[in-house]
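Note that this complex is displayed minus one protein chain, with the remaining chains in position.
Showing subunit A:
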Amino acid sequence: MADSFKDTKGKDTKGKDTKGKDTKDAKDIKKSLSDMPAEVLIQIGLALPCRDFGRFLQTNRSIHSCLDSHYVWHQRFTTRFGQAILKDKLNPPLSNNDPSKLTPSSAHPSPRFPSSSSQIFHSSSNNNSNNNSANTSPTLQQQQQFDDQVDPVSAAPSPLPSPASSPRMTPSTAPLMPSDSSSDDGNGGEGSSSSRAKRPPKVKPRRIDLRKTNMVSKEMLIDMYKQLSRMTLPAEDMMIAHMGNQFWRMITSTESKYGKLAELASVWWMDVVAVFVGVPPGRYKVQWRLKVTSDAPVVNTEFRAVLFDKHEDQSTAVEKKSALTFRPMSKQEFVAQTDSPGNRVNKKPFRNLFKGFTILELPGELHVEVDYQNVFLQIRNHDDWKSGLYIDYVRLVNLDDPEQSQESLSNGLHGKRVAAGNEPVDDEGEEYYPSSSSSSSSGPLPWFKQVLGINPDAGIDTQHRFRSRATRQFHPVNPSDLLDVEKGESSAEKSESSAEKSQLSAEKGESPSTARNKSNELEEHRKPVERPDAWYRLLTFLFIYCLYICFWK
């Protein structure tokens, strides 16, 4: 008994010790954020911006499993983009479920304004993401085995449904119907994979039901989130009036990291629209990456930005007051907002002001306040024909983000302007005279220089500029030289002609010595490569330069 008492006493003390240890351990455990209750972690996760949320997911297994869930992604999605975008996915299907009605026609694109309730997404959700397609398709296929509504045809991985030249943002024709959980057809998700002309018409649309909380619907939500949260929109995802015919066209190009450019052939009604959805609060700069070969599409063109609330009708964008607007009335005004050095704007051809692509940054800042908003960007010019414009992308640069704000031209203006990939034209102050380094060994110009003996880099010697004509020496241009006849032959001809002349003079009674002198004089005159008159050189070079531009460029 005493032993048992002792034992119990010992146990008690041990219990107390363990209790102390427990409280100490409990305190230690509670100190770690990963041990917080799930609802607390979810609240913290929902309060984080996208980038920090992604980083928070990478910290710990329990945090990842708690936050990388359908519920959290759904909450994040609706907080940022609104519930309306998901309306089509959450409602039961139409009675006339004809995919062709739901897909916009690509034949006659015209400026379309996205309505918040109608964004149609291609339903091969995992294949929207280039990164995850390889990793998640096997998982997807396994999940699809448990999903009644999976169409076995669509279970095969489908090609990446990148948006066509006119993005698929058309008003939905679906009447709103109350969701009926009893009739679980699983057709709440409509995803047409047959909107592109290139796809085979027999592919059935994959139907994913977002009302179900499973891996498939979660992946779809994440893919939709990725697609909508982009801060850079390529030209392919813009709405360009008259795209797809002889006015505008999408071309493949290695000059763009997206592989495609919108090329303006020639158009009167120029209207380009890009819409960013769910832009977080903050200050932004709007940047367009463009290539301009003519000032017509940019001078007197309005570049504007309009802010919309999530539930606001965006079809009023045309009339709504712009948050930012820029209408350059001159070339200088346009160039001042780009990353071009902007030297001698009026003295150079417009296309030579930008070596390739340029970044146009709209003056002023876009302020998104308090809540997520949609940003509507537009380039419009409805007067006169214009051509010579290539669009790569448009992006929003967040000035509140220290990592992104350096991309703004206003933060590194001079440095960016020089280092933006536009080579400074080193013409040493002489207009239209390219330096020898820039045109050293290519093109017909060096050949002309060699043949004509013109050295444009040599400055005009002021001492000799006004020499008398008698003292100037000139190089007789032999047309046969321009035809690339060997100089040996020409000189032989000349010597023959001089010999003939000497013979003639001899026949005329002149002494051979005088004839010889004359021939000597002629030979002296034919001493090669004496510099021609400066003005003659200037005019000749201008002519050659024009030929060079016409044929070489």
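We adopt the following convention: a residue touches a chain if its C-beta (ideal position, glycine included) is under 8 Å from a C-beta of that chain, and two chains touch if they have at least 3 such contacts; residues count from 1.
Convention: contacts and distances are computed from a predicted model.
*Asks:* Which listed name, "Small ribosomal subunit protein uS2m", "snRNA-activating protein complex subunit 3", "Presenilin" or "E3 ubiquitin ligase complex SCF subunit", is the one UniProt assigns to the chain that has been left out?
*Replies:* Listed in its UniProt record, the absent chain's protein name reads "E3 ubiquitin ligase complex SCF subunit".
*Asks:* Mind listing the subunit A residues that contact the chain we can't see here?
*Replies:* 27, 30-34, 36-37, 39-40, 43-44, 47-64, 79, 129, 131-132, 135, 226, 229-232, 281, 370-371, 404
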